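Structure first, then comments.
For this view, one protein chain was removed and the others were kept in their places.
Order of writing sets the chain letters: A and B. Residues in each chain are counted from 1.
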Amino acid sequence: MINILIKKELSLYFRNLNNIFLPLIFFFLIISIFPLVLGPEKTLFNKIIPGVIWITAILTTLLTSNNFFKEDFNAGIIETYLTSDVSIEIVLFIRIIVCWIFTCLPIVIFIPIVSILFDITFQSSIVILLTLVIGTPILISIGIFGSALTLGLAKNNILTPVIIIPFYIPVLIFSASAIQSVSAGLPYDMQIYILASLLTLVLPTMPYLLKYTLEISINN
Amino acid sequence: MDDALNKIEISVNSATCYKNNNLIFEDINIELKNGDFMLIIGPNGCGKTTLIKSLCGIQKLEFGNILINNLDIHSKNSEYIENIIYLGHKNSLNNDLSVQENLEYLSVFDSSVGSNNFDKIKNAMDYFNIYKYKDYMISDLSEGNRKRTSLARLVLSKKKIWLLDEPLSFLDNNILDSFVSLIKRHQANDGIVIVSTHYDFSKSISNVKYLKMETK
Partner (left out) sequence: MNISKIANLKFFYTKTQRISIYLSFSTFVLFCIGIYWGLFIAPEDYLQGNSYRIMYVHVPAAWLSLQTYMIMAVTAFIALVWKIKIMEIISIQCAPIGAFFTIIALVTGMIWGKPTWGTYWVWDARLTSELILLFLYIGVIVLYSSFVDKRQAIKITSLLSIIGLINIPIIHYSVEWWNTLHQGPTVTKFDKPSAHITMLLPLLYMFIVFNLYFLAVMIQRIRLGIYIREKNSKWMEDLSND
């Protein structure tokens, strides 16, 4: 069962390679806008780069998770999920993970290039990588939850981000502070631990929450 | 052989449903047992789809209840969800997957199909004459062939209760015949079929119950 689910998700992403490359290209586009707007001063970037990377990560995850269920909802697949006698939580969990692999993992992989562009030290870029690996699954999960909340609406273009961005704040604060701490030579393990505990809180509960939300969304 | 002994009684008692404070249907009463075929018939907008969704449990009722073997379908230990297969008027197919992949994927959600089901899926596609399209993407198929793909799930599934919403749209006549014989076979296997339609195709089917719905 699980191998069919994974195979299906993978083939959907690989058949439309845009799905993989567009978030990455979007990420780089936004990142390169900052120097154009703020001017190419190196000292300034040392200070703001954690914020820049994380704001860009937010935008990317928001856009990719915004219409996560929309296509399946229109095709009637969500109804099949909810009238099925197998555990849908596993399906949802796999879909979250695969969505993360294809939208956020490329960004994580390309962080070394960002480090070169902005002259980030090796140690800082390791921490940036670490916070992204732990933090973006939380963002993706919350984003998907937001898209499930607004599923019953015909149009939800900007509504979902408005609702869920406040929920992103803790992840942002701890991630940015970890990156700032390491560049200031301070310990950053506390922030990483908090992020990790947020991840272990969000990821296992999210499939159950999503199932419940979908049930409400479909009952209109 | 277990399945043959599996007695099922569905009773719908004074079911009433509202959407956004509008009455969709009111005081619907249904009694069904193994081998029954029920036709929900009525014009557009009379609440057929909503009634079928209520019978699946994804639409909540305002008044009344739906019982299976005297247990409410929303109660915890209800066997309902293990017995139903629902085919909505949306086909529940993924446009970017082929016919075969879609059937493989959908059979994941139906535990009665079982694993290693390549032969079964081939049979199901054969039954509705879509084996030749097995590697076509759904987006490349005609509406009729999409409907056939969706109906092929019925050949695969061993579920007792079929809930079909407008299964006839876009189907031509020779497929209709094989669809009717599929229903007869299911009735003979003690299955229950509930169909919403605007066209009465039940001439050659026995044990038919009608539910005529009116626009409110």
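Definition applied: contacts are C-beta pairs under 8 Å (C-beta built on N, C-alpha and C of every residue); 3 or more make two chains touch, one makes a residue touch a chain.
Quick caveat: nothing in here was measured; it's all calculated off a predicted structure.
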Among A:T60, A:T103 or A:N156, which one is in touch with the chain left out? A:N156
At which residues does subunit A meet the chain that is not included here? 145, 149-150, 152-153, 156, 159, 162-167, 169-170, 173-174, 177, 180, 198, 209, 212-213, 216-217, 219-220
Determine and list the subunit B residues touching the chain excluded from the picture. 18-21, 62-63
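By our rule, only the chains that are shown with their structure count from here on.
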Just the number, please: Cα centre separation of subunit A and subunit B in whole Å. 37
For subunit A, which residues are in contact with subunit B within the complex? 1, 4-5, 8, 11-12, 15-16, 71-72, 74-77, 79-86, 91, 215, 218-220
Seen from subunit B, its contact residues with subunit A in the complex are 19-20, 53, 56-60, 81-82, 84-86, 88-97, 101, 104-106, 108-111, 115
